[in-house]
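Missing here: one protein chain of the complex. Every other protein chain is in place.
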Amino acid sequence: MEQVAEECVEDVVRGALHFGSGGGGDPYLGQQLVVAAIRRHGPIRLLSPETLAPDTPVLPVVSGGTPVALTEKVHGTLEARTLRSVVEARIGRECAAVLPVQLGSVNVAVALAVAAELGLPCLDTDLMRRTWPSIDMTLLRLFGYSAAPITVVGGAGVVAEFSRGADAVLGGLLRAVMPGLGLVALISAYQVTAGDCARFHAGGSISDCARIGAALAEVAPAQEAGFEPYLRACGGRLVCSGTVAELVQRYGEGWPRGVVSLRTPEGLVRLDFQNENLIVSREGAVLATVPDLIGIADSDTGALQQTVDLVTGQEVRVITGPVDHRWHTPEGLTMVGPRAFGYPVDAVRFDGAVSAGQGRSAEQGRSAERG
Amino acid sequence: MSGLRVGVDATAAVALDEHDRIRAVRHGDTPARMLEQLLTRDIEAAVIDRVVAILPDPEPAELKAGARVAVLRIGAPATTAIPPLAAWPARELAMLAGPVTVVRGGHEYDGRVSAPLDLAAVTEFAHGCAGIAGAVAVAGVHGLEYPEHERLAAALLAEQLSVPVIRGGETEALGLLERENTAVLDAAMTAAVDARIGELTAVLSARQPNAELFVLRGDGTVLPAHRARRHATALIGAARAAALHGAVRLAGTASAVVVEARSDAAVVGRVRGGLLPGAGRLREIAGIRTGVRTPRPVVVSRRQAGFPDRFGAALARMRAGHDELPVVVLGDLADEIAGVPVIRPPDGELAAVLGAATAEAAGSVDRIFWQGAGDRQESANRARRLARDAAVRAGADPRTLRETPVRAALTTYVPVPAARLQVTAIGALLQPAPVTP
Partner (left out) sequence: MNSVPITLGQLLELGLLPEHEVLGGASGLHRPVRVVVGSDVHEIPELAPGSVAVFGREQLVLDDLAVDLAVRLAGSAGLSGIIAAHPHRRIPFVTTRLADRLALPLIGVPDIAPAAVVTAFDPYVRAPEIAGLKVLGEVARRFQRPPADAQALVSSLTAAVGEPVALVDAESRLLAGDPAVHALLDGAAVRLGERHPVAATTGTDDEGLLLHPVQADPSGPAVCWIVVRRPRFGTGVLLEPVRNAIAIAALSFALHVAGEAVRTEREHRRRSLLLNEILEQPEELGSRSVERATALGWRLAGWHTAVQVQVSALPAAVRVSALGSELEERLTEHGMPVTPVERAEGWMFWTTSEAAADPADPGPLIGWIVRTLAAIEAEHPGLRLCAGIGGAHPGAAGIGRSAEQARQAALLARTAHRPAAVEHIDAASTRRLLAGWYGTAALRGATAELLAPLDAADPSGALVRTLRCYLDCQSSAKAAGEVLGIHRNTVMQRMDRIAELLPADLGDPDDRLAVHLATRAVGVEWDES
């Protein structure tokens, strides 16, 4: 895929929703954002990082904040330019492309819109290969890069920088300044070159979104079999179909924790979520967990849902899909496995298999079977 | 003694007495003429309390014939990445778009003023609209919970332009774009709705000047006519909702699963305590997302293969977890319902007008509540109060109000003491006070 033109925006954003795993924000907003940008600036060029000189700096871009705040107060055009100038001033060179930090319907759109706004191409890659809730949860960091320096641009022209420090601390600091910025900010982090991106082979992110999004459009949602095109495209499986019986959310330490109860013909299914869906289990038996993707599609429309928007009585289908294999290494699981989110269970792959990076995998398998 | 209640749609007009008994029916003419005949020939001297009308859904042509809408957004320098109408479908954009601007102003989620409202820019915009715009839509960032800037700007525009000014905050919906889009579409269709309401008002003021006119919304509850003219999008889908409500009334119950069998499809819906629980989806009109939540009964087409199976699945789904609810069937659908006890009320063909004549009024709240200052219970109480107020404004008798539980969704990604709260209040329409001669 070489560019994103208006006619393929819907597919890209719809597909990005798949990588949101129940979070990542509202697709309508993302679609509007990119269409508005393309209408102003023309189609957005996509570049593979290999096509740039390895030492070319690129501009990682992510929208920080809470999705509902963004639907109320989307970015201005000014933030993109401010962000670029601050980052380029710091590194003393021009950035050649925008680098999406994460895949998710808002953040794919924000990266594309920023690229359009800045007249830069967008790299067909990203740093997370899905949506994670914190800027320090990237493949780059998995390979030892620091998230610093982090640059934050608020709507009212506020610029903040976190130059150095432990990534977890910086992630926390970042979240701490968000309320003051009205819960909306444009953020850049990591010092990355095109060569870094090429080395990680995380390519084809936007193309993947477009491909999966196109398959999602093919879904005939009334029957489970109707999801076949989508499952083929994302390599996932349909776990169950059911009715939302309850959605509870509670304040906790850090992010709110939520549980969706689903009534399915095979029994009750529980979906634990925070910002994204984290664990799907049936009567105590864990069916799939982070880092793999867990999506919920509406049975009437086939559209993937934001978990917080589910309503009681809604008919849904639960779909799990694989994620970049490097998240399944022991280091990856330490960063984004179930325990990293506070759930004392071992990671289970989207297809129910034991995650490769699992130290205590055998025990987990046994206890799940026994029940 | 209370007077009669009239329901009218494109196919029939019906008058009910206080016991919901049918006093008179008219068919086969325009709504205004059926109403006229009902009032003059059928019920003559009887007093009419209210008329509830189901307006036909707007045709695309009407949108085309509608006003050029000027759009003023309050939120700069934020939000400019998606200017008003910027990503609308080209056809609708060409039909409706008038002058568009984004001025400084708006609030933050916690009530802080992001920027003072740029009144000079508003005034200047008004000048630019004069003679071009047939209506104006105004929407502000966080304008639902903090409506001051929207109100100020709308008042200024109304002062300078003698055209309808619709505020985004008039629609209870999350999302600046959703409210803005709704305001634009409502503004565009004001004239068309006015015309339809006008015909009925003319009949009433001649024959029953004391009767109140209400218009049915897409959820089957009412809006007073003077407010309905500003909310055309909210009226879409009223006929189907009215049929569901009417079927339940005909069956003499308050809650039921309703099957409406038509020649081309079967519609399966559920009514519970006067509300149509749905997936809470936002209605899209020609690909434009509005802030109007729409109940979504399941429509099972008869044209595709395997109708009995698909219908059976839809019915089972609607009944799942609601086994105690009776199934009310309108129309002819015998074979597919075997094995389920059903109620087949008489006068099924009048379900929609009956649903209108007996409709209730509701008010909903769906917004982000900042809980930093008070506690969570306090904001839940405020949400309930707002919903009750909205229901009363829609015509409900405060003494009859009932509420749904408050649904709370916490903010993700950045934990702050703010939550999206949703609640609906609904009640019977306020009876007019008895007039002593």
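Note that the chains take the letters A and B in the order they are written out, and that residue 1 is the start of every chain.
Here is the rule we use: a residue touches a chain if its C-beta (ideal position, glycine included) is under 8 Å from a C-beta of that chain, and two chains touch if they have at least 3 such contacts.
Just so it is clear, the structure is predicted and the values come from calculations on it, not from any experiment.
Every shown chain touched by the omitted chain in the complete complex is listed here: A. Check A:87, A:122 or A:345 against the missing chain and you find that the one touching it is A:345. One of A:39, A:211, A:270 or A:326 touches the chain omitted from the figure, and that residue is A:270.
Touching residues on subunit A toward the chain that is not drawn are 245-246, 248, 250, 259, 261-262, 268-270, 272, 279, 281, 283-286, 343-345, 363, 367-368, 370-371.
We take it that only the chains that are shown with their structure count from here on.
Mean C-alpha position of subunit A lies 35 Å from that of subunit B. Subunit B meets subunit A in the complex at residues 75-83, 86-87, 106, 108-110, 112, 114-115, 141-142, 174-178, 277-281, 289, 296, 298, 310, 317, 320-321, 368, 408-416, 420. On the subunit A side of its complex with subunit B, the touching residues are 23, 26, 28-29, 31-33, 35-37, 39-40, 64-69, 71-78, 113, 117, 133, 155-157, 175, 178-179, 182-184, 222, 243, 245, 249-251, 254-256, 258, 263, 274-275, 298, 300-301, 308-309, 311-315.
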